[in-house]
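Working notes, beginning with the structure itself.
What you see is the complex with one protein chain gone and the rest in place.
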Amino acid sequence: MERVPKNLRQKVAKLLTKQAHVPYVGPIALWMVLFVIAPLVIILYFSVLSTGPLGQIISSFTLRNYADVLKGAYGIILLRSLAFAFGTNMICLLIGYPLAYWIVRYGGRWKITLIFLIIIPSWTCYLIRLYALKTLIGTTGLINSTLLSLGLISSPLQVLYTPFAVMLGLVYTWFPFMVLPIYASLVGLDPSLLEAADDLGATPFQKFFTVTLPLTKGGVFAGTILVFIPALGEWLVPLLLGGAKVMMAGSLVEYYFIKVGNIPAGSAIAATITAIVLLVVYLGIKLGGQEVLERVT
Amino acid sequence: MKASNMTNKILPTLSMLVYIFLWAPVIILVLFSFSSNRFGIKWESFTLQWYFDIIGNVAVRDALIRSLTIASITIVVATIAGTIAAYGLYKYKFRGRGALRTTILLPMVMPSVVTGGALLVFFSRAIHIPLGYLSITIAHITFCTPLAMFVVLGRMARIDWSLEEASADLGADRLTTWRKITIPVLLPAMIASAALIFPWSFDDFIITYFVAGVGTTTLPIYIFSQLRFGATPVINTIGTILVVLPIISVLLMRFLQKKK
Partner (left out) sequence: MENREGIPCVELRNVVKRFPGVTAVDHVSLKVEQGRIFSLLGPSGCGKTTTLRLVAGFETLDEGDVLIDNKVVNDIPAHKRNCSTVFQTLALFPHMTVEENIGYGLERKGVAKDKIKKEVGEVLELMQLGGMEKRRPSQLSGGQRQRVALARSLVLRPKILLLDEPLASLDRKLRKEMQTEIKRIQREVRITFLYVTHDQKEALTISDTIAVMANGRLEQVGTPNEIYETPRTRFIADFMGAINIFLGKVIATGSSQEVQLETADGLKIIAIKNKGIPSEEITGISVHPELIDILPEGTDLEGDNKFRGKIIEMNYQGDFTETRICLNQVDRIITAHLSNEPGQNVRFSLDERVLLCWNRHSSKILIG
């Protein structure tokens, strides 16, 4: 019986030294649980509640919210969001990768400045950037007026409030986030590997596809995570550039939470988006390897 | 050869187009904030009138002060919490380290409407925090602390940690070592995070919009409310501020970095 307290003391002491990290990561972990995980769980909870005839929330389990979201008009909006996000991702990739490659390969001393010029816009208020883009391409905007005065067109081009405008806005907003991880990945590439490929007889074309691309896939997948996910949940771009005609998943969330106050429905959409986000992150890390995590941060 | 054709002609042209595409709208916005032409798209003459106008504009002033206050609090809390967390994550290998790291990554990656919406529901339905300064500040801290943590974490690999060991060896206790060695050594990284957090907090619109409730207007929210009037010089001016300030902030950070 006397032995027990001593063993216990030893165990606690061992536990305390093993947990030296607690005071450091404890606070942030706690905060994350409280303000990130808990809200998501709450959302999940609300998403399966029903709404009564007067709009109030009733505690009865239902999957109707999800059914509403995934079917009909709203289901189409979700699909459209996926399509937009995918399209944005591909455009950013197809333009961003060559750009990053050009900067790394031919940038020389200006590499850092060049990449900075891409990144800086992303640090500014994106509401303003979208507004600036909107004024530029609007019917009374600079582009139209210039084209009109040059006589290239007879009446202003109606670009705004079309899917094209939304796509343009999405690419405009999220493009820098694809370039940076790819740039970081390319910069970390060992140049002697490229020389070795040359030495072993690879043409520039073969060199790119057998060596450069496989070794930079971490950057590509990181860029995908950083572009696809935000584009999916966009609200502001479709609002400003798409008007009521082009809605995306994010617009629905805002509609339900703020305009209408239908918490369960909004939660259902938010939860669905979250699920897709988690899936994309998981796939990105699986396919891109550990490097993805480093490049994202 | 096809490949060299590609690299010599297409790539540079493509790149130039990209830079123009990215910067044109912003540059034009800034330029027009100095134009005396009220509504037109033609540049008349240079004027600072619009800037003087907004100085007198009470609503703008209030919104600006709110944004700055929230940003300041956020910077302080997020930088400190992020640095401490980065220290713990870097120095100690513990179970759940990877999972914690991925969780902290999440708020940075999630779409703003989801974090904003989730926090709105959480504040109003679950823990009953009033929507306003408090909710906005909490929200900002939530998505800025991960940024601070990752910035500091990224620099930790390049630091000479034997300095800490030397300090301990010479008899300093943990707290003193922290005060005299660790913090000074981490200071550049902390300043860098502060410089990066400022734009994230100051410029934030979507999440702030969701959790602000009625009556608490930050600068971006004010702009948004003005947008329904179409293009106005006020928007141009404030927009320019919202664009130029963060750029200065980031450039300052680079400048300080280079000096080291």
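Order as written gives the chain letters A and B; numbering starts at 1 within each chain.
Criterion: a contact is a pair of C-beta atoms (placed from the backbone, for glycine too) under 8 Å apart; a residue touches a chain by one contact, two chains touch by 3 or more.
Keep in mind the model is a prediction, meaning the values are calculated, not measured.
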Checking the contacts here: which visible chains does the omitted one touch? A
Absent-chain contact - pick from A:L99, A:I115, A:I182 or A:A197: A:A197
Hidden partner interface residues of subunit A, rising order: 190, 192-193, 195-203, 206, 210-211, 214-215
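In the analysis below, only the chains that are shown with their structure count from here on.
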As a quick test, compute the distance in whole Å between the mean CA positions of subunit A and subunit B. 16
Footprint of subunit A on subunit B - complex, ascending: 1-4, 7, 11-12, 14-15, 18-19, 21-26, 28-29, 41-42, 81-82, 84-85, 87-89, 91-92, 94, 100-115, 117-122, 125-126, 138-139, 141-142, 145, 149-150, 153-154, 196, 199-200, 202-203, 205-206, 210, 220, 223-224, 227, 231, 235, 239, 242-243, 246-247, 249-250, 254
Residue numbers of subunit A touching subunit B in their complex, please. 18-29, 31-32, 35-40, 42-43, 46, 95, 98-99, 101-103, 105-106, 116-118, 120-121, 123-129, 131-133, 135-136, 140-142, 145, 172, 175-176, 203-205, 225-226, 229-230, 232-236, 240, 249-250, 253-254, 257-258, 263, 266-267, 270, 273-274, 277, 281, 293, 296-297
